[in-house]
Each structure stands twice: as structure tokens, then as C-alpha cells.
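Sharing a structure here in C-alpha cells format.
All protein chains but one are shown in place.
Showing subunit A:
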Amino acid sequence: MAMNYNAKDEVDGGPQCPPGGTAKNRRPDNTAFKQQRLPAWQPILTAGTVLPTFFIIGLIFIPIGIGIFVTSNNIREIEIDYTGTDPSSPCNKCLSPNATPCYCTINFTLEQSFEGNVFMYYGLSNFYQNHRRYVKSRDDSQLNGDSSALLNPSKECEPYRRNEDKPIAPCGAIANSMFNDTLELFLVGNESYPTPIPLKKKGIAWWTDKNVKFRNPSGGESLKERFKGTTKPVNWVKPVYMLDSEPDNNGFINEDFIVWMRTAALPTFRKLYRLIERKSDLHPTLPAGRYYLNITYNYPVHSFDGRKRMILSTISWMGGKNPFLGIAYIAIGSISFLLGVVLLVINHKYRNSSNTADITI
């Protein structure tokens, strides 16, 4: 009977209490976290999200790829291999020199003029600066000017750690194999004698390398005094404090040395050698014409089938000449667009069967 209904007679919601009545309630908390009811976003890959994504990727990547490719093609670059393996090359005589140093000259012609800042690189091939034992063969605290490490280099530098009973500064295989060819560039102009191109040797290393990572040891006034008690690396001609006459480019902070110590990732690489600054907007930095390259051939690469090159290149917003990135972007962009089209067709064909809300088991 409804009149007999008593609102107070409602049983408490939930499963029955244990018949004891006063037993401890062991139910876990009814919070969203513990009952796994946290509010959540549950995304599903639908045609409405995936297909536009592919089209957008295609539409973004293809113009980027074209932009990079066009930029890369507009960069001027010339590579001169001067290893001298070819018997007709002028540097062939330097492969087995009778007198060191050996000088050779290579003539080349620039078809087009180079505008803006021009960068001169030396490139090596088949030179594994990324070999594990080579990479670890250095002492960063010694190169940072630490005086205790100067006289007692780390064990990683073996076997280039001590020589003639004195510690080597800078120690290690990387420093020992420093590139020591000298390259000079001359323009054959209308006058009888050629004009040398001014090559700037400062500003080729990273700022943090030159100012933070590499420091000369402190101590006496002259650099020679500060390196007292050490000896030069085995394969070097001059000791480290005679690398350059200018004091802010001498010792460990010599920029050519710093550039060499930054080991390359792959066996074919190029390292910045000199800068050719642009003169003015009216004259090109390197006009088209005949040039010749004077080489002091000191660095032997022939024994391990290596190659040496000199590279002159201009620079754009994305760096040096590199068609790979442009082509890769165009490829992936067009593949993505094509896949978008294919998926659209597939989706359209099978749309009827997948549109029903029935659950087919």
C-alpha cells in the first residue's frame, strides 16, 4: 500500500552491508581517479581528421621543398680537388716529395661571379674523424687552460700523451692530425701580375668555442712561458704557441686549431678555412675569370685513399649547397598528397559499409 510506504525505509544505496553491521567498510574511494572515471579526451582517427592532415602536409611541404631546392641551386660553389692522384695534376709531384714543403699551383676558372660573402673551405674525404678512439682522444680541461691538466694530460690521449718525457700540449690524436696545408688565392686580371685575394682568418670558429671552451693557460706574460714544460705534438712542425703571430689567435685559441678540433660527423666533410668578405654592392666579391690556387702541400692523405679539396661557396639562409633537403621535402610532400587522394578514393568507395552505426560482431 502506498500509505504504508515510508520514505525513511529506504535502504542505503549500494551493495549489502556485511551481516555484522559494524564491520569495517573496505570499499575503495569513489573518486574519479580511483574508479578510473577521469574526464578524458578519446580521439579516433576518422576520415575527417586524417585526410585534411595529409593534404595540409602535402600543401606545406611541397612549397618548402621547392623553396629550399631553388635556394640551393642559386648558391654558387666550386670544388677543386688537389690531392694529385692523377698524374697530369700539378700536385702529383707532392705525393712523394723530395723536399718538404712542396708547393703546387692549380689553375681554375670561375664561370659566374660570386656575390656577397664568399667562404673558402678545405674538404677531406675518407677521413674518419668520427672513429670512436679518435673522438675520445682529447683533453678538454687542458684545452680550457687548466694548469694541472696542462702538465698532466688525461689518459684518453694515449699514445699521444707524452713525448720525450714531456707532456704534449695539446694532447691527443685529434690535435696531432691537424690540417696544415696553406692555400692562397690569386685572380689573374688584366694586368701582368695577378692580384691576391684577401683572406680573413678570424671569425671562422664558433663564438662559444673560441671564448668559452678553448682558453690559453694563464701564467706568465708571453705565451711561450705559459706552455713551459710541454712539448709540441709529434706530427707538428711548430709548437702551439707559434701558430700565429697575433696574440688573440695564438695558442689554444687559434681559430684553425679550434675548427679542426670540432670533429666532423661523417667521413666526407668540409671545414671553414678563410672568409672572403664582400667589398661593396657594386663589385662582385669574386668576379668571373681565371684564378690560380697556391698550395703548400703538407698534409698527406694519399696513404689511406683520402682526398683533399678546396671549395669556394656562397651561403644562403639555409646554409651551403644541399639539394638533398629540397628533394626530400618535395618527395615526402607529394607522397603525402598522393596518399591523401588515395585514401579519399578508398574512403569514398567503402563509405557505405562503414557508415552504419550497427555493431557487427
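One rule holds for everything that comes next: a contact is a pair of C-beta atoms (placed from the backbone, for glycine too) under 8 Å apart; a residue touches a chain by one contact, two chains touch by 3 or more; residues count from 1.
The rule we apply is simple: contacts and distances are computed from a predicted model.
Peer 1: Of the options "Ribonuclease P/MRP protein subunit POP5", "ATPase, class I, type 8B, member 4", "Phosphatidylinositol 4-kinase beta" or "Fanconi anemia group F protein", which is the UniProt protein name for the chain that has been left out of view?
Peer 2: Looking only at the record, the undisplayed chain corresponds to "ATPase, class I, type 8B, member 4".
Peer 1: Have a look at A:S154, A:N298 or A:S334 and name the one touching the chain we're not showing.
Peer 2: Counting the whole complex, the residue in contact with the absent chain is A:S154.
Peer 1: To test your reading of the contact rule: which positions on subunit A touch the chain that is missing from view?
Peer 2: Contact residues on subunit A toward the absent chain are 1-5, 7, 9-11, 13-15, 18, 30, 32, 35-45, 47, 50, 53-54, 57, 61, 64, 68, 117, 119, 121, 123, 128-133, 135, 139-141, 144, 146, 154, 204-209, 212-213, 259, 262-272, 275, 313, 315, 317-322, 324-325, 328-329, 332, 335-336, 339, 343, 346-347, 350, 354, 357, 359-361.
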